[in-house]
Every structure is written in structure tokens, then in C-alpha cells.
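Sharing a structure here in C-alpha cells format.
The complex appears here without one of its protein chains, the remainder shown in place.
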Amino acid sequence: MTAPVIVLHAERVADPHAVRWVVPAGSLPVGRVRRAPGRLGELFADGTLAAGLVEGTAVWLWLREDLAWTGHGTAVQAALREALAEPDEWSIEAAPGEVLHLVTSDLLDGTVGDFIRSHGGSVSARRVGDDEVVVQLGGACEHCPAAGHTLRLRLMDELRRRCPGLTEVDRDGTQLTLSLGPVAT
Amino acid sequence: MGHPHHGGGAATDHGGGGAAAADLGLTRFAVIGSPNSGKTTLFNALTGLHAKTGNYPGVTVARFEGRMRIGDRETVVVEDLPGTYSLDPISPDEQIVVDVLDTDHHNVRVDVPDALLVLLNATTLRRSLGLLAQVQQTGLPICVVLTFTDDLARRNGQLDVAAFSRALGVPVVPVVAGHRDGLEVLREEMAGYRSWSAPVVPPPTDPAEVTGWAESVLTSGGYRLPELDRRNSRIDSVVLNPVLGTAIFLLTMFLFFQTIFTVAAPLQGYVEAGFAWLGDLVAAHIHIPWLSAFLSQAVVGGIGGVLVFLPQIVLLFVLIAILEGTGYLARAAFLMDRVMARAGLEGRAFVALLSSLACAIPGIMATRSLPSARDRLATMMAAPLMTCAARLPVYILLVSILLPAQARMGPFSARGVVMFALYLLGAVSAMLVAAVFKKFTSRSGPQLPFYMEMPPYQVPRLKTIAAEVWTAASAFLRKVTSIILAATVVLWVLLNLPLRSDAELSAAGVDTGDETAVAAYVIDHSYAASVGKAVEPVFAPLGFDWRINIGILSSLAAREVFVATLGQVAAAENPEEPAQALTEMRVQDGPNAGRPLFDAPTIAALLVFFMYALQCMSTVGVMRRESGSWKWPAIAFSYMFVLAWVLALAARTVVGALV
Partner (left out) sequence: MRLRPIGAGGAPSLGGRTLAELEPGQHAVVLGYSDQVEPVTARRLFDLGIVPGIEVTMVRRAPLRDPVIFQVGDCEIALRAAQSRHITVEAVR
């Protein structure tokens, strides 16, 4: 029996109940996880895992509110590894708005947001409608001539890397409206 | 192959296990990483020259601990754990690491550290991550230190450290040997060890799964593999070429021996002149006869005679340090591995034995580079047989009595041929002894397979070379200023006591006005003489009389003392021409009375005796420290004494039949 090597690692994110599991691009279709095979499926079924979302290069998993990753991390890791060996057994429904909002928020919580905040600015992202996300710069960035430039370069580059199919719907000074088109798998 | 640790001399051993009392209450960091990850260099950089060396209780594994300051005023203890590839131990070294990290059982032999520095070599990351995954299971705070990042860049490799850190879930600090910035960052990071992030989910440790984890982490970190080290390959294609490489190797060995005999000569001249001047100064300015005699003979003469060889020893250490620093010694080990395998050893043992040509002490410490504990022991037992610089004064003295300077054997100087034969015999004996010990210790554990990672060629850093030479030379100097000085002084006292009054002298028929006669009488009836005569039964078959016996007994402390001792005895008989006095010494009583004392058979016996006997307390001390108990130095001393006695008798018999 030759088991395929599953490329996978866990990263911490701002939300303590979530863990971002990094997988190779294209392992799974992008969207909300409805059902997963094997033990992972059982973890969803019995409520241990509250939700799952697949972005371009990672699977986000949320634990139930009262549980902690220190106790369940290893089990979830093993289950996820098994499940990734059978990508066709997953049931994932498209949820472009949710995915885009998640990834954008993650970036804003991380390096891109840090960069903006270090310059005295503020940034937020909110969902609009089903699949659009509006990113708003504030603070010192409101009157900064480079604001638009900043948004575009840093945010868009990172976003595009993690969300193929990203479209810029509208740009208006310090506000950027984004949408996630259908992703070619 | 690695750089030796500093502070190799003063050892506080941790015989009973656990930290020294002064370290209680201090935060402990442990440095863990695979061999060749730059651990030793980092440890030395963090702790400076203030590391304590010792031994882990009960095993032949060296232990290194040092202190450093982090943050503003906090002093912490840093322990350099033995290099290990994983926490599945296959050798005593690796078992130690497992024991230290065993947070569950608090092994009484060692202390669990408060935080860990895991060293990863940036050029071999894929392989090294398995160790990190295992270490992360311990739950201890971890900071990854990334070494050889300069090599990675030079070979077109790449890594996004921030992304790598995020993917691993722990702080990552890149350091480059010799650059202070990385170290400063590390120091600051260490100050905040209590708040080091830990991975949200510990990585898997199953070998199949950990490969996937490593691949994922490296991809996230934007790792680009370094290319083949082309510079390395080009140099190696010459240095390891069957013909050129062998030639280069032989040339290097030739350079070694040239250093021993020729290169140091002018420097030795200076030292000699310096001590002669000092001796004259003493004689001229100190008018208390006994003090003058004491200072000029015992101190200046004794110490001076030994320090004359310091330039040689220092030059040898410099040569070894340079070869080591460039990475050439690993190639030498590769070239010599097959030869060493005949003695059951491996190529790196050759390096240890080569270092022993300067002094067995750094040679024995060099055995730390051998992964197998059995190999370390066998090499340790054999190292003292290599002709160290301390034997040179003895050999030179004896050979010059035996053969006149102009004597020739064919086209070569006779003296040169004999010296070469002594060196050769020493080396061959060392190999044979190592083979025997290897066979005898076959019960003490599985045989580690041979493997050697070829390190990249580097330009050795001056600071590192200076530090290594200083470590080795200071061990020699310590020996000189403590053991040799003490032995020489004690001997001088024993040779000149008891004092004889004029009445006693006259009664014995000695002319009290003749200083030489008085001195000779005093020595002949001194305490030292009594001791020398007491052990005559042991050495009589070898042709030694009480004067030689005192010399041998005193040389048990350090070989060089033999020359000082004989010098004092000879000077008593002929203050103007002590060398002459030696050639003219006659056997005093017994069946050979009247014959020259230093005839060919006796000299042959003496040479062979000095070749094999373990006459160096410093070596005994280092053996004890490196092997962890008195058992091995005791075995070494005993076997070498027996061997020396038996072979000296054989030499005497053979030469006696030929002459």
C-alpha cells in the first residue's frame, strides 16, 4: 500500500476558535464545507467542528465555541489528513462572498493590516450582498494620496494569490469593492 | 567535524548529575540541533569563553554549559546538547538529548531546560524539520535559530523568514556566524522566552506524515532549494582527485612534520636565548647561592627547557586550526577512512591522532567529533602513543648521546632516520592499540555505521582560529606552569636534601672546597637518590640506574621533566658541560660497574620506554574528564606501563645483540 503524502500544516489566526489549515492550491473546490468524508465528517456531524470553509490554498475549520484546539487539534489534524486523501468525497458549496470576506479579514488582521496601521491608518472589510466585499481605508489614510495605491498593490496582490478569480468591481478613493468570480478548477 | 568548544581546560565535572549549586534558580536554555548545524559556533558566540566542560554522568559524552546575559540584567544558563538527528536515539549522545527533554520523568541525571533553541541549518531544512516536529511535542517553549543563511543566499536559495515563522507557529531568528546583528536579535528574543508563541496544533511525528508537514511549511515559507555548491564541487574535484588529492594530502602531512622540526627552529632560538639571558640575570643578581641555584637550575632551566617547544606546539595548533576551519580535515578524514577502518576506526579518528602529534590533550578532545562512543574510547586509548611534542626533548637528548651529529645512514642523517623511525613506530602502535581496544569493547553497544557529511569549504575566521589555538596552547601552558614547575621544584628539593655539613663531607672523604665534588656527593646521597635506588629492582633489567630511575619517576608527571632532572644531576657533576657529563656517566655498582651508563642498549631501552609509557598527568586528567570515570585512564596507564617495560627490555636485548 502506498499512501500518498498529504501536504498540510496548521496556522494560527486571529479567531481562537479557528485554525487555518494550509493545503496545496486546488486540493479542494472553494466554498463552504457541507459534508466531509471519514472521521472529519463525523466531527462535523457531532458538532465538534462548527464550520469549515475552503479558500484557494487553505481549509478553515472552526471548533465549537466551548472547545479548545489544544485538546482537539491532533485528532482534527489526523481526520483532516485522511479526508484530504479523498477530495471527491467532500461536498462543498460555492460561497464566494463568505470566502472573500474571510480571506480579506485575515489579511487585514495580519501583514497588510499591520502595514496600514503602522502608518496611522485604519482598515475594515464588510460584506455587501451575496458576493461582494467592500474594503474601507480610514484614519490617516483618508487624506493620503498614496492610499489608493496602497490598497491596490498590497491588498490586491495578496488577495489574488490566495483567491484566484478576484475581480475589482469598483474603486473610489479610499474604498474598494471586490468580488470573487467563478473559479476554474 | 566541528569547531571545538572553548574553555576546554578548567573542568568542573557534574559527577552526581544536576546543575552546579551556583546555577540553581537561573533560567536554563538548551541548544538542540543536528550535527553540522552550526551549534557549537552559536554556543561559543552566546557564552563566550566562559563555558564549563564536563561529562554527563556515566557516559563518554561531553557536556557543555555556559552563561550569558539576556535583556538587561538577567543571567541565564545555556547548555549545548549533543548533536542529534532525531529523538529516536541510537547512540549514548542522542539518548542524553532524549533524557534532557523528558519533561515527564525528570531524569535525575540531567535537568529539564526552561526553553529550547532549535538550530536548523538553512541549507538542509527539509531534512532537519523532522527533529523540530519531534521537539515540538515536548511542549517546551521553542525558538528556531536558522543558521547558514549566508550559504543559502550564496547558493541561490531563498526563504521568507516571517512566513516560515508563521507556518511553524514559533519565532524564527536567522543568524550568520560572525555577524552580531542576528545574535542581538536572538538575545532579545531569549529575554522574552515566556511569551514565545507555540504552534496552535503540534505537527505530526509519524515519518510519513512529517514529510508532508515539512513540505507544506517550506512551501508557505517560500523556500527555494539552494543549488549545488559549485564552489565546493570545483575545489573537491582537485582536493579529492585520486592522484592530485593524494599528493595534496601527502604534502600537507609533510608540512606538518616540517613545522615540527624546521619551521619552528628560529622561534625556538629566540626562546632559548631568552631563557639563557634570564638565567644569566639570575646568576648575576642573586647572591644567595641556594636561591640562585634554585632559580637558575630548577625554574629557569626546567621551565625554559620545556617552553622552548612552545613555538612548535603553537604553530602545529595553528596549522590544525586552519585546516579544520577551511573544511580540509573532513577531506583528510575521507581520504584516510579506509586506512583507519583497518584498525576498526574511521577517518575522523585520523584527525584526532594527527592532533595528538602536537599534544595528546587536544587530540583526545578531538575525539568528540566521532559519533560512536566506542570509537571515541579506542582513539582516546591510542592517542597518547602518537609522538607528542613533549617526547621531543627526551628523544633529542637521547639520540644526541647515541649518535654523533655527522653520522649518516645512506644519504640521510642517522639522527633523522632514528627520529623518523620513532614517529613511525608510535603511529603504527597507536593503530594497533586502537584495533585491540575496539575489539575489547564490542559488548558495549551496537556499532554505529560510518557516515560523514562533507562540510562546505569556508574561509576560516581569524577569531575562531585564535580561540582554538588559545584553547589548545593554554592547556599546554597550564601543564607547564603547574605540573612541570611543581615537579621540577620538588625534584630539585629532593635532589639537594638532606643538606650535608662540612663535618659529614670530610668524613666521607669529600673535599669541602671543591663545589662540584660536594654537589655530586649531596646528590648521590639525597632523598631522591634513595627513592631511585629503592625502585632499582623494577628497572634494573632495562639497564637503568638510580639516576635514570629518578628521571623516569619524575617524568610520570610530565615527560619533559626527565630532561630537567637529568640536567640537574649532570650539572652537579659537571656544571660547565652537563651534556658531556651525561656521556661520561658510569654505572656505579653491580656487574656492569665502570661501563658507560648511556650506552646504546640502555638508550634504546629508554627511547622505547618513553615511546610507550603514559607519562603525563594532564593526559590522565583529560582522559578522566572525557570518558567520565577513572577506569579508563587507569587502564591506559597500566597497559602502557607494561607495554613500555616489556618492549624496552626487548629493545635492549636486540640492540645489545647487534652492537
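A and B label the chains in the order they appear, each numbered from 1.
Operating definition for what follows: contacts are C-beta pairs under 8 Å (C-beta built on N, C-alpha and C of every residue); 3 or more make two chains touch, one makes a residue touch a chain.
This structure is a prediction, so every number in the text was calculated from the model and none was measured.
Which of B:Thr205, B:Asn232 or B:Thr252 touches the hidden chain is settled by the complete complex: it is B:Asn232.
Checked against the full complex, the one of B:Gly25, B:Pro289, B:Pro449 or B:Pro537 touching the unshown chain is B:Pro449.
Considering the whole complex, the residue from B:Asp80, B:Asp93, B:Glu215 or B:Glu626 that touches the absent chain is B:Glu215.
Among B:Gly245, B:Pro384 or B:Pro633, only B:Gly245 touches the chain that is left out of the view. Only one residue in the set B:Thr27, B:Gln95 or B:Thr124 touches the chain that does not appear here, and it is B:Thr124. Against the chain not shown here, chain B presents residues 34, 85-86, 88, 90, 123-124, 126-127, 130, 207-208, 211, 215, 225-226, 228, 232-233, 236-237, 240, 242-243, 245-246, 334-335, 337-339, 341, 347, 446-454.
Just so we're on the same page, only the chains that are shown with their structure count from here on.
As a whole-number value, the distance joining the C-alpha centres of chain A and chain B reads 59 Å. Listing the residues of chain B that touch chain A in their complex gives 162, 166-167, 169, 197, 199-204, 208-209, 211-213, 215-217, 219-220.
The touching residues of chain A, when paired with chain B in their complex, are 3, 5-12, 19, 22-24, 69, 73-74, 76-78, 81, 111.
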